[in-house]
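Omission of a single protein chain aside, the complex is shown with its protein chains in their original locations.
Moving on to subunit A:
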Amino acid sequence: MTAQSLSPARPAPAGPAGGARPAGPSRRNRAGSRAERLAPLVLLAPALLIIVGLRLWPLVLGVNFSFTGDGDRNGMMVGFENYATLFGDPLFRTALRNVGLLVLLLPVAVAIPGLLATFIYLRVPGHRLYRGVYFFPAVLSPVIVGAIFNLLLAFDGPLNKLLGGLGIGPVDWLGDPSVAIFAVVGVHVWATFGMALVVFLAGFATLDSSLLDAAEVDGASLPQTIRHVIVPSLTRTIQFVFVTTMIGMLTSMFGLLYVMTTGGPAGSTYLPEYYIWIQQGQLNQPALASAASTALFLIMLVVGLAQIGILRRSAGKED
């Protein structure tokens, strides 16, 4: 950049230097302008190499793996055999059933932070404090959260002690197959609702406060205000939270499962990501794991396509 910096740079007519206007003719920049024409490529090269080589190419490889065999039949094409094994495996079926459960619980996981954000926005006493306090577990690792809740949810732990004080009886939170998945999802919601809360509050910051004042003057009840003022004004934020919460449930509960239940008791807390890990990391069945990955990817694709639409509008690339 030493030679060019002496004279005004002039991008080639078809050059890539966005926004720069020709600053008068210059003869000295022929070599410079070629380097400049390549600039976007040079600047993007590391990112593209990494993303294509370590994100997109593995995706293709993985789909391909899923049609090959494991063990002795390593590398042989076996058609849909892995998928047949997969859907015949009770553990994977439990994992899928648990995904269904997550989808059913999704509205609750969105409504809780939504309501809390509404109250904070309406200046509940103490509102200044709550944002910072509620958001804080969201920055902790699932490993930390899981480890802490291992202690809290122990049969003789604090939660059962508290419930015992209320006359409710000890619950085997992580040991009862019909309870454990709810305990883990509950902990996940505890750990992440602050994330959605902050997103909601950012949405509220864009809200026209005169609408709320008007509603208050008219004596509207809170449910009326939420239904007729807040929800219609925050559609975009609500969509965003729905999608990110779903993605979070599908891809960031591994740490909790690994620390709290290791998929048990009786395999009742399996999720697809945990199944993939076990098949790959413990049972050395990469082809079967790849089939499970592909199934998870298809689930994610539906969620992801919805989100691309949302993100694209916000990135300022549409103009």
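The definition used in the following text is that a residue touches a chain if its C-beta (ideal position, glycine included) is under 8 Å from a C-beta of that chain, and two chains touch if they have at least 3 such contacts; residues count from 1.
Basically, contacts and distances are computed from a predicted model.
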item: Undepicted complex member, UniProt protein name, chosen from "(2Fe-2S)-binding protein", "Carbohydrate ABC transporter permease", "Phosphoribosylformylglycinamidine synthase subunit PurQ" or "Dihydrolipoyl dehydrogenase"; value: "Carbohydrate ABC transporter permease"
item: Selected from A:67, A:92, A:173 or A:240 as touching the chain missing from the view; value: A:240
item: Which of A:71, A:125, A:169 or A:232 contacts the chain that the document leaves out; value: A:125
item: Chain not shown, touching residues in subunit A; value: 1, 4-9, 11, 16-21, 23, 32, 35-36, 39-40, 42-44, 46-48, 50-51, 53-59, 61-62, 65, 116, 119, 122-126, 129-130, 132-145, 147-152, 157-158, 161, 190, 194-195, 198-199, 202-203, 205-206, 215-216, 219-222, 225, 236-237, 240-241, 247, 250-251, 254-255, 258-259, 272-273, 276-277, 280-281, 286, 289-290, 293-294, 296-297, 300-301, 303-304, 307-308, 310-317
